[in-house]
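Below you'll find the structure, written out as structure tokens, and then a few comments.
Here the complex is missing one protein chain, while the rest keep their positions.
Each chain carries a letter (A, B and C) given by its place in the written order, and its residues are counted from 1.
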């Protein structure tokens, strides 16, 4: 498993919703080895404050050595990151963690909620690339409002996947939760669910899957200091009573291996 | 005495030598009340690191509400400051300290060394404005090399002052120290010397003035936390054995009131 | 002396009590970081402050340490001012009249090298118009006991507290040094000795070196660390002490914003002091008052007192 600490150059900055940004980074080594569901750790500032790197899922990579992240401004680190300029250099560490275990023989149901959409594009691309035909597969995207998701739709559509949207305010697609669509949709037999999003959403998805006996992989979050298994800070209770470390054993897990408290 | 904490906008950035920069700030309240020899305290970063403001002499002001500083990159704070962009907002506190006590009845000899040239332009302008005729006055500027001083010459020349230059490497003017010019020049009788520059230079100037009984005002530096008399951090031994506080009692002193150890 | 604290019934009640002293809001300025208040009059509204705590005053004037006295560190600063001050007598004649005129409670931070000095300063401050409280700085070395700080020995800390209490009628706050193994032991000792409130923390002892010259960055070699860097230590000590004493605890250390101040109050502080932040933003303390008020409004708190110690632990 190769990992790199790379000085990436900011190639492009896209501002979607008020607080949602997509960065394209020139970052050839990491881009070449990243797998869907893996993440990178980024230094947002140059000084000693903020001190720690921040984790972001790999949103997509290009064969030209580029890597994208899609993020929301929620605090100091992301606020600084939202202010980068084109050609600026930033330090990126990755790829980190265990990504999705894509079952190319099963129809794939990809469910992304909020910023959890970020890794889903990469997974969708990989899925379609490996399967060639992904007409049987389905992408469900949930967001608070239209703005948070519509700019990403083209990228998904281009892959030829079926796409269903839910927004909390009804400004696009189903008015309500993405889990509601999941429950009301007839899923292709033998499918596998891959999901990333808010904890409550993933808990809901995993409950639904469990009830229908559908394999479900979830990508979860945790506070992280190192992202590489060195600090043991990113612990999360596992089903077997032990702690699992999200940066090393995750971020993608079989839903049934985790404890869901919500 | 009015002081302001102002959000200034960067109007212009000039890069002179490799590490020398001049910033023009839209900063109307401070610009309107600053006097030559006073200084401002600037927050260089947005985070908590670097924590403290950094002091810079007022280089010049304009009636249009602009204020300039002229600075050299020597550490973290100035490095960040050198990277500001036009239209960026930065927090400026000032005007602070006691400036030069300009004697309009005496010929003025202004001596600036290195970054000590910064406050001298403002003083020269004020001197010429108040006196109308400043043909009797003299400006001596010292620098390590040509690049450090030549970009400022036009601003001085425009005022109609006599100008003499010394550079350590001889790339412009006298090859040597500015104190050497001072000693070899016949000074107008009854003149007053105003100086700012490296400690050793000011010590030299003050020695020469003392020997010839010429009144000499010096603008000195000190590390500062608050710049406004609140922390008592900027102490400097005074001739009378007490400590004086550079931000409040200075930065401009009568040379004879200070202790010169060099 | 009684301050009439105007209360707008539409605004949340920000008043808190430090012993018998009621202050309009829980925000004070920390000793040594706000001069004698006058330095800030052009830059903020001094009347918005809960109280002003002035630079530490000793019996006789002190010249302080040679420079350099300060140096910046990561998210903090070290200072070794050396307790420079004009002495209690000149403080009373030169500084108190202005402070008295502010109509804001003034708390005088005092320090001494011996019990007798602490007592004598207190005696001289007794009855001085405008002095609403005394804050006893026990971080100074006790010259009689080989230079060990009063603040690191519970018996000495209690002795100073008792001595000062005996000589004054105004509330006595005792300001503890964080450089101890168990802050609760010292806190309990000064509470038992009669302290009306406990201020913490003073600075952590630190050091910085200038590599190019291979010299200490401070002429005094060691100095006191303050600023955001120390906030986690301060918050922890406030939390620990507030659980074991019943007098008010005043939280100090790295507070820059209303959020910081509110965190200290949740941890158990009745009030807070703003220190190093005054250097970076002269309006810091006023902004903290405004921010606390806005928070109280947004959270519909009738009184800010309702959040003191309100940390959720279940």
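Simple rule for what comes next: a contact is a pair of C-beta atoms (placed from the backbone, for glycine too) under 8 Å apart; a residue touches a chain by one contact, two chains touch by 3 or more.
Everything numeric here is computed off the predicted structure, so don't read it as measured data.
Trainee: So there's a chain missing from this view; which of the remaining chains does it actually touch?
Mentor: A, B, C
Trainee: Have a look at A:17, A:32 or A:226 and name the one touching the chain we're not showing.
Mentor: Looking across A:17, A:32 or A:226, the contact with the absent chain belongs to A:226.
Trainee: Would you mind spotting which of C:14, C:92, C:160 or C:229 touches the chain that isn't drawn?
Mentor: C:229
Trainee: Using the touch definition up top, pick the residue from C:16, C:78 or C:296 that touches the left-out chain.
Mentor: Final answer for the missing-chain contact: C:78.
Trainee: Sort through C:152, C:199 or C:285 and give me the one touching the missing partner chain.
Mentor: Final answer for the missing-chain contact: C:152.
Trainee: Using the touch definition up top, pick the residue from A:32, A:52, A:153 or A:187 that touches the left-out chain.
Mentor: Touching the chain that is not displayed is residue A:52.
Trainee: With the missing chain put back, which residues of chain B would touch it? List them for me.
Mentor: 48-49
Trainee: Which residues does chain C use to touch the chain missing from this display?
Mentor: Residues touching the hidden chain, for chain C, are 73-76, 78, 152, 179-182, 204-209, 211, 213-216, 221-222, 225, 227-233, 235-236, 239, 254, 259, 262-263, 266-267, 307, 310-313.
Trainee: If the hidden chain were put back, which residues of chain A would touch it?
Mentor: Where chain A meets the chain not shown: residues 1-5, 43, 48-53, 91, 93, 222-237, 242-243.
Keep in mind that, in the parts below, only the chains that are shown with their structure count from here on.
Trainee: From the mean C-alpha coordinate of chain B to that of chain C, what's the distance rounded to whole Å?
Mentor: Computed from C-alpha means, the inter-chain centre distance equals 37 Å.
Trainee: I'd like to verify one number: the distance from the centre of chain A to the centre of chain C, where each centre is the average of its C-alpha atoms, in whole angstrom.
Mentor: About 48 Å, centre to centre.
Trainee: If you average the Cα atoms of chain A and of chain B to get two centres, how far apart are those centres in Å?
Mentor: Spacing between the chain centres: roughly 54 Å.
Trainee: Identify all positions of chain C at which a residue touches two or more other chains, and write them in rising order.
Mentor: 74-75, 228
Trainee: What are the residues of chain B that contact at least two other chains?
Mentor: Residues 48-50 of chain B touch two or more partner chains.
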